[in-house]
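Here the complex is missing a single protein chain, while all its other protein chains stay put.
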Amino acid sequence: MGASVLTTATRSPAAPVEESRGSRFTGWAANYVDERTSISGLVKELGRKIFPDHWSFMLGEVALYSFVVILLSGTFLTFFFQASMTSVIYDGSYAPLKGIEMSNAMQSTLDISFDIRGGLLMRQIHHWAALLFIASIGLHMLRIYFTGAFRKPREINWVVGFILFILAMAEGFTGYSLPDDLLSGNGLRIIDGLIKGIPIVGTWISYLLFGSQFPGTDIVPRLFTLHILLLPAILVAALGIHLVLLVINKHTQFAGPGKTNNNVVGVPIMPTFAAKAGGFFFIIFGVIALIASLFTINPIWTYGPYDPSPVSAGTQPDWYIGFADGALRLVPPHLEWLWGPYTFSLNIFLPVVVLGLFIVVVMFYPFLEAWVTGDKREHHIADRPRNAPTRTAIGAAGVTFYAVLWGAASSDLIATHFLISIEGVITTLQILLIVGPIIAYFVTKRICIGLMKKDREIALHGYESGRIVRLPGGEYIEVHEQLDPYERWRLISFEDYQPLMVRPNAKGEITVAQRVRAGLSNWFFEDRIAPVSRTELAAAHGDAHGALEGDAGAHGAIGH
Amino acid sequence: MAKNSSSPVKSRAAGRRSPLASVALIVIGLMSTGGAYALFTSSATADSSVVKTQVVEEGAKLYAANCATCHGLNLEGSGTGPSLLGVGAAATQFQVGTGRMPLAASGPQAPQKPAQFTDAQVNALAAFVASKAPGPAAPTAAQLTASNDPAKGAELFRINCAMCHNVAGAGGALTEGKYAPSLSGVSAKYVWDAMVSGPQNMPVFNDNNISPEDKANIITYLKYLDKTPSVGGYDLGNLGPVSEGLFIWIFGLGTVVGITIWLTAKSN
Partner (left out) sequence: MAQHDDGVTDGSPVDDHTAAGSSLEKAMPHDSGIAVLTDDLMENPGFPPHRPRQTDLDPKKDKRAEKQVTFLFYLSIVGSIFAVAAYVAFPIVPGDMESVRTNNLLLGLGIALGMLGIGLGAVHWAKQLMSDIELVEERHGTRGTDATRAKAVEIFALGNKESGFTRRGLIRNSLIGALVLTPIPAVVLFRDLAPAADPIPLLQHTVWKKGTRLTRDPSGTPIKASDVTIGSAFHVIPEGLNELDDKLEEKAKAAVLLMRLKPEDLHVTAGRETWNYDGIVAYSKICTHVGCPVALYEQQTHHLLCPCHQSQFDITHEAAVIFGPANRPLPQLPITIDSEGYLVARSDFHEPVGPSFWERQF
């Protein structure tokens, strides 16, 4: 394609031989644009860029497209929403709130819901899309983590993506607080309490944030500015970097026949991937619109306006803040001390610190693993999770930790729905928070190693066919069906690492860092299972070697 | 909520019904024996004072047969049941009318279940209990509709009730396995009864705390919630962000992942 499109008709199978009016117009328009933008260079560069096909590679796109939906629906909402905490008497069309004093923010949100056609739909699209946005980011990150797609050269993009995740949560929380309803007001009150619990500066940060004592009349307009101006601006900028780095690094791909660390195999952007990805945007938009037309979200009219006295049973934040709320619930009692005249509230500060550490560990994990392996090569083949057992097990432990905190945020609903006592739920979750990740780690690691062993067995000896054959000597054997070379390649193509041997450096010393690194690498790779080698396969079935070589032809071995 | 919360007819939670099966049998038995009483009371409408005495007598018989074991022959209570002196007609109507009493099994709190007595029998029991010692009376039809300001009711509901029963009346957790039941579909009279009598761990909201008109307003609001459809679509149990979060992860993201698999699968 490229430049040829500018002067001649677009080539499509159905295009007539002579130039139609349409194609003449296309040519003219393309020429017009290119002479002013030199866009042909971009088309040439990117038009046939290859994008590998795998369902899990689409998760980031889900996030991207829900973000576009959020921008569109959010813009509509700003036309009607009034970010003001000025007190008004509601006189809209919802009978159970008529005559009730509330803030302008709440009233305008009610008006959007009940008096503007499509307003409720836009609110629900906005909110559902926000939930989907953050959920899909979460799933996207899990995919990146478990396939090791954060390895060189993508560590920076992992960090950028992680910042996007934090920004998305911040966007979510600021948006959730805007209607100034009872639920979000109590959420803000919890934030206020949380901030006040920070040693030394907490009281003042809360005072400055709320512009007075809680709740004040400033928090909604301030959060609104953050929600529609500063946070989206940073988010879009980070998103831009994220996508540019994606183009520069090219997408990872799973191991497969013909796929190497040196190539990208897949469909070109023009036209197949563009059609799929473009269509996918409309599908995501459609799915969100479908959910928003069928399912209520955040019915602020039942919550009522914010008032510091009432509270609802089952007061919870949106799902993505749940882990923080759960952490607050699981803290054991009496973790508060006086240091002279100062009050140190570890019951509040501990969750802040633990969650902060958790976030930092997740954010810097790629650098940790890179340091342990010492591997400075670029990696473009995504791991199957089982082939990196320790990483996968660490991930499973982290997911369990997060999930327990998340579950704790709905401890009261768990109690009522399963008819157990709330104290029992909380105590169980407190124990699970410590024990759960450990169990998850070992179970996952065993499963991974088991799967690797099974893969190895299958690669060497084939599948059990279930066919029993009697040999001339009277011996019975089960016939194993051999894999074809393509299938086998999927099973045996992965990186192998061994624990680091501690050696003295040039000065004849063994440094502490060296020891730590050796210890960590031992932890990572002591149970390693090596990929099937040529010799092993040849030994397993003498004549297979030649057949395997057959198709390999001009392809180089995988990049080592 | 899968709690025994809605009206007796709508009671769900099949898994927990097994202990109630025996109760159902007892109900059938009682219905057949109690039918005579019901017939009798419905036909007696003539002289009010005579009727009242008769009703109290029936109540006494029902009480002796069904309640005295735990609450004592003279309502004085026993080790297994509290004294009923002074609980009034409201408490009796609530506990028996919603099937909480007689208790099927001991637990953190008496669950709602299909009522074992007819309305007439419940009234008879209530009249009997009220005759022994004064207590909060059951509401009259006029009291229940004395006022109908849903906004006032909603505001009072948020301040006095929502912390346990949830702003949408979906119910919520209390300590040690107890819970505040869902209020959706609960009859107006039982809501009133509960407010004035404070069943189990619910505090009492006497007429000096929430005036009779405001009680009617609260009931108006609850009825408004019952009859107004969830405006934005299915309400996902009115459980707030938790159900929304679960929905988006399981169904929202589930659908989307299904689509990505279709989208990237090789076609035949």
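Note that the chains are named A and B in the order they appear, and that numbering of residues resets to 1 at the start of each chain.
As a convention for this text, a contact is a pair of C-beta atoms (placed from the backbone, for glycine too) under 8 Å apart; a residue touches a chain by one contact, two chains touch by 3 or more.
From a predicted model like this one, the values you see are computed outputs, not experimental measurements.
Can you tell me which of A:20, A:37, A:78 or A:262 touches the chain that was removed from the display?
In the full complex, the listed residue that touches the missing chain is A:262.
Looking at the whole complex, which of A:385, A:437 or A:531 touches the chain that is not displayed?
Of the listed residues, the one touching the omitted chain is A:531.
Check each of A:88, A:163, A:190 or A:363 against the chain that is not shown and name the one that touches it.
Answer from the full complex: A:190 touches the omitted chain.
Would you mind spotting which of B:49, B:106 or B:268 touches the chain that isn't drawn?
Checking each option in B:49, B:106 or B:268, the one touching the absent chain turns out to be B:268.
Kindly note down the residues of subunit B that lie in touch with the hidden chain.
The list for subunit B reads 155-156, 159-160, 163-164, 172, 174-176, 178, 180, 198, 200-206, 208-209, 228-233, 262-263, 266-268.
Methods note: only the chains that are shown with their structure count from here on.
So the centre of each chain is just the mean of its C-alpha atoms; given that, what is the distance between subunit A and subunit B in Å?
Taking the mean C-alpha position of each chain, the two centres sit 45 Å apart.
Report the residues of subunit A in contact with subunit B in the complex, numbered from low to high.
53-59, 62, 95-100, 113-114, 120, 124, 128, 131-132, 135-136, 139, 182-183, 276, 279-280, 283-284, 287, 291-299, 301-304, 307, 309-320, 322, 409-410, 412-413, 415-417, 419-424
Show which residues of subunit B lie in contact with subunit A when the two form their complex.
On the subunit B side, the touching residues are 1-3, 16, 108, 150-151, 153-155, 158-159, 162-168, 170-177, 179-180, 221, 224-225, 230-236, 238-242, 244-249, 251-253, 255-257, 259-261, 263-265.
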